[in-house]
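Starting off with a structure, shown below.
Removed from the display is one protein chain of the complex; every other protein chain stays in position.
Right, subunit A next:
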């Protein structure tokens, strides 16, 4: 295969309070084996050579696990495949395509610069209760509490969340309920997570709402955009746990 020629329309914004705009960049001779971010690296090298400031975007591990990257690509969170932006490859596009590239769009994720957003709201939701209180050194022998395998497996499935924020970006309400439900399910399936279960869900939901994320109206875009394919039923679990906590008087 030979290289592709593409037209990129990329969101440029100089700073948090600056006015942003879409800027058009043609790129040529793009190898189908490049990752999407490598394609942006190539563009940035060319911009630097021309004396234009390169485009700021986040990425770190580039193997789909750290959750640092995330772009709206032609209107889809992480682009056309079910994966992270760093694992999206140019063979998913065709010669002549026009591709728009934007940052995550959500009030709770303000833009810092160009394609970089602030996702600290997720950290604050975890601070509100997304943990099991077990000080170092206080742990009992690991085999003292068996965990039924189906529960351990479901816990793991939910714990696979990488905190990238694609669920929020994909949701018309900019809701963070998939992220939240994943953590509630991860910890709630384990015996170790039971003592704080009621207090956890109430505190985390309150923090979620306080951060400006929207509510869930069962649209399901979150789960479709999730690169780790976390199912929507973690949101059912969240609602179930919340109702239970409220009936317990929390």
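In this text, a residue touches a chain if its C-beta (ideal position, glycine included) is under 8 Å from a C-beta of that chain, and two chains touch if they have at least 3 such contacts; residues count from 1.
Criterion: contacts and distances are computed from a predicted model.
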From "Sn-glycerol-3-phosphate ABC transporter ATP-binding protein UgpC", "Fumarate reductase/succinate dehydrogenase flavoprotein subunit", "Sugar permease" or "RNA polymerase sigma factor", the hidden chain's UniProt protein name: "Fumarate reductase/succinate dehydrogenase flavoprotein subunit"
Given A:62, A:105 or A:244, the one touching the chain that is not displayed: A:62
Chain not shown: contacting residue from A:107, A:120 or A:209: A:120
Interface residues of subunit A (partner: the chain not displayed): 14-15, 31-35, 37-39, 41-42, 45, 48-49, 51-54, 56, 58-68, 83, 87, 89, 91, 112-113, 116, 118-120, 122-123, 126-128, 130-143, 145-149, 152-153, 155-156, 159-160, 162-163, 186-187, 189-190, 192-193
